[in-house]
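A single protein chain has been removed from this complex, and every other one stays in its place.
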Amino acid sequence: MHFASDNAGPAHPAILEALSAANDGYALGYGNDPLSEAVRETVREVFEAPEAAVHLVPTGTAANALILGTMARPVQTIYCTEMSHINVDECNAPEFYSGGAKLTLIETESARMRPEPLARAMETASGNVHAAQPGPVSITTVTERGTLYDLDEIRALADIAHGHGQRLHLDGARFANAAVALGCSAAEMTWKAGVDAVSFGGTKNGCLGVEACVVFDPDLSWEVQLRRKRGGHLFSKYRYLAAQMGAYLEGALWRDLATRANAAMAHLYAGLRGAGLGDTVLYPPAANLLYMRWPRALHQRVLGAGAVYYIEEGALDGDDPDEILTGRLVTNWATTEAEVDGFLALLQPAVAAR
Amino acid sequence: MHFASDNAGPAHPAILEALSAANDGYALGYGNDPLSEAVRETVREVFEAPEAAVHLVPTGTAANALILGTMARPVQTIYCTEMSHINVDECNAPEFYSGGAKLTLIETESARMRPEPLARAMETASGNVHAAQPGPVSITTVTERGTLYDLDEIRALADIAHGHGQRLHLDGARFANAAVALGCSAAEMTWKAGVDAVSFGGTKNGCLGVEACVVFDPDLSWEVQLRRKRGGHLFSKYRYLAAQMGAYLEGALWRDLATRANAAMAHLYAGLRGAGLGDTVLYPPAANLLYMRWPRALHQRVLGAGAVYYIEEGALDGDDPDEILTGRLVTNWATTEAEVDGFLALLQPAVAAR
Amino acid sequence: MHFASDNAGPAHPAILEALSAANDGYALGYGNDPLSEAVRETVREVFEAPEAAVHLVPTGTAANALILGTMARPVQTIYCTEMSHINVDECNAPEFYSGGAKLTLIETESARMRPEPLARAMETASGNVHAAQPGPVSITTVTERGTLYDLDEIRALADIAHGHGQRLHLDGARFANAAVALGCSAAEMTWKAGVDAVSFGGTKNGCLGVEACVVFDPDLSWEVQLRRKRGGHLFSKYRYLAAQMGAYLEGALWRDLATRANAAMAHLYAGLRGAGLGDTVLYPPAANLLYMRWPRALHQRVLGAGAVYYIEEGALDGDDPDEILTGRLVTNWATTEAEVDGFLALLQPAVAAR
Partner (left out) sequence: MHFASDNAGPAHPAILEALSAANDGYALGYGNDPLSEAVRETVREVFEAPEAAVHLVPTGTAANALILGTMARPVQTIYCTEMSHINVDECNAPEFYSGGAKLTLIETESARMRPEPLARAMETASGNVHAAQPGPVSITTVTERGTLYDLDEIRALADIAHGHGQRLHLDGARFANAAVALGCSAAEMTWKAGVDAVSFGGTKNGCLGVEACVVFDPDLSWEVQLRRKRGGHLFSKYRYLAAQMGAYLEGALWRDLATRANAAMAHLYAGLRGAGLGDTVLYPPAANLLYMRWPRALHQRVLGAGAVYYIEEGALDGDDPDEILTGRLVTNWATTEAEVDGFLALLQPAVAAR
């Protein structure tokens, strides 16, 4: 009953097997080996983008910061949302990699950036020498609250960014979960909707630690590579990043794993509604992530019984059993139906007492 | 016959097995799991430094830049050597992580920083508001030319740094190779000789990709952690870094692997001397790295016959068969005697023609 | 009728005379001359702070960024308000000088930072490795909307900052206007109320271009000096900065000039109320700055008649004569009663038509 994060789950066996398979004799370092070249090509095929720059890094923060740092000039501001990972969970990585660009927080609806305030903010800053100038726009889907952008919404934001000569970045830490939820292809969710670069996540969805920076304008490729090296993210034994990403894409494993995680969440959400807790859920979960607002006593009971998840707002310790605390549940590819059912069973007495 | 780099060799099987063993069920992310805690403790034991901060990162550039960036203020200069990895092979990573500190290049003897010019440089800069102020000193052993500092030489540099209130950093990308060559312990080669922080390398010596930042002043630990996160180097699935480092230290595997690599180089060097090529070697190899100055024709013959190594100075293509080009040979834990012998055999006709 | 900004007004003659007086023969550069030393001492006396570090720079942005950049580490966030000069009018200078720290915007009341949300924000960020850590707090008085903090309000914010081991910075671009409005001394408005460093403005109040960084902790002095040099703000002919500041403080000229500017605004505000426009004023002006919300037609008429001021929100060109646009009026030491009366006269027909 471990719902703390999709990064707390294990790697898929196929990923580990690929590491062993890659561990055969010598291979030139830094991505100059045949496996690495083949995997870059596979990523381009998955994205139907034969010219795209594909550069692997070990973490999502690295992918986001590297792409945004390449796209944003230090006199600019990056547009994102208040709850975005780049704003609250990267300890100033975007500021660092961009050389001191600012983040401007745009209003949201269900954790999705709204187009009107974005348009207004970009318009206001533009051409005023005292103000940070409009820079790239960064969105996340699956969002940090478990919701999704549909493709038209992505396109609307892309159009605004492009109208100011700026680019749209997609933080795809849970890219696979979003794509299977939407039932769309990698291309449809990115460049066909106006996305200029994506942090294509593998780590949360069954890899050990690999993300692909996929940048659709090949003119940025060399700069991304130099900045990756400067950030300390160019692996000498690059084949072990490539092997993970290759196995992840092989036979659409990435979609299969996300399908499992999303199904586990659907099962969990159905159970919550069945238990009469549907109205405690912040947003209906579109993929594998859910926020719920429960009284302290319920959290204490469930966590005390062995479930694992994070309290996002409020303190578990406290006197008032009725105070509402916000918790977060995340499923992953390895979450079993039994785990979910076990979790739901913990709710029964508490629900009865509600 | 692959002598391009120790990072071109495979990972040791024990490292891969440790990854599989760690891949069991759930583990809290970001190093908050029992395995990660245990491995940090093991590193401290190996270094006989119960208070040391131990933070894992995936690359040597990350380890160096993170430590130096924490130690150096942006108005300072970092002292290193002209051929140091941080100067020529990290695409401005130290400048990046330090927020724009300068590198000042100190004269060398056999690729080792000389103490007198270091003392002079630190003295000159100190207290002059127009000049970058003295910052940390960074040395590498095994050096980038395959030589070693003995412990007294490290101590002399440490004393100079400390005399200016600054710290000494050791780039230990080939730490194990140096330690077994000197026959000394990890503690003797570091804090007992005045080293304040070390990039303790695993990648080149049989791991997939892991280095430990070992910082002996625990007061720096939190700042290193924050800057690691900011650099995108805090792994969510940290257990896979920890597993590698744990297996690397288990049963002194790290020393065994380095002993093998050094022995292979000793065999290679003996063969070169036997072939009358001893005087073409730039510095007698103290560990697993050697530079040699050969005529173009000899390089062409040997590389044409299937040996793999880098030409460090000069262009392989060229008209003059007698022009001297500098090459570099590196052995690794997996280098076999047969490989070395095969390589030496290639030299015979060329040597005869010399 | 020029109310665009207090930096659009002329310098006071005494400032220019001081430049001429200082232009006599040789003086060592970079502040190492007797006049510069004497002026630093005078600033310390005015602030009743015999140990304070006093360093002159030519602009307010330089003073703010230099102080905040010295106080904030790159892994931290600086707390300020949405409308603060450092957030909207310095093109990322604080981010630049701090090496990539973030700005976190705290809720306001009448453009003054509120203490509760500040306390909450600092508490939340503290100790979470994923989040930018609490850094210095920066406030402005006279605020960017013309209001004032009283001394207790400053103290409350200082206590919160100090409770997290952080410092409080005061952007005093209009320090003199605030001090005379409150009727308090420089010391009372700063260190006696918990302020750790102040950008003490001279430029807007009758100088050509000089601000003093006054930092009450002398341990920061050397770092400020080094960073000032690194920012290109250490004047070689420093005596011309010192001469301005010396004349500005001589005989409390700084307070006299601010008194004049504030009086002109009081006269203007009285006139607006007399004309029935009191309710169009956003906040009653405490010093020399006022925001007013007028219909487009009124702005067009007044500006068309030769008055000069900025429209802060909305576009002067537009079809709807009744649309409300926000304008800003600023008086300065040289504003005459006749100018104000002339301006008020322009309002009459428009007011009649209201």
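Here are a few things to note about the model shown:
Here the chain labels run A, B and C in written order, and each chain numbers its own residues starting at 1.
Convention: a residue touches a chain if its C-beta (ideal position, glycine included) is under 8 Å from a C-beta of that chain, and two chains touch if they have at least 3 such contacts.
Just so it is clear, the model here is predicted, and its values are computed rather than measured.
Shown chains touched by the missing chain in the whole complex: A, B, C.
The chain not shown here is touched by just one of C:47, C:96 or C:343, and that residue is C:96. Interface note for the absent chain: among A:229, A:255 or A:299, the touching residue is A:229. Panel shows subunit B; residues 74-77, 88-92, 95-96, 98-103, 129-133 of it touch the chain omitted from the view.
Subunit C meets the missing chain through residues 2, 4-5, 7-11, 13, 16, 19-20, 23-29, 57-66, 90-93, 96-97, 203-204, 208-209, 226, 229-237, 240-241, 308.
Hidden from this view is one chain, which touches subunit A at 30, 73-75, 99-100, 129-130, 133, 223, 225-227, 229-230, 234.
As a working rule, only the chains that are shown with their structure count from here on.
One simple way to say how far apart two chains are is to compare their mean CA positions; for subunit A and subunit B this gives 34 Å.
Between the CA-based centres of subunit A and subunit C the separation comes to 41 Å, rounded to the whole angstrom.
In whole angstrom, the spacing between the mean C-alpha positions of subunit B and subunit C is 51.
Of all residues in subunit C, those touching 2 or more other chains are 74-75, 99-100, 129-130, 133, listed in ascending order.
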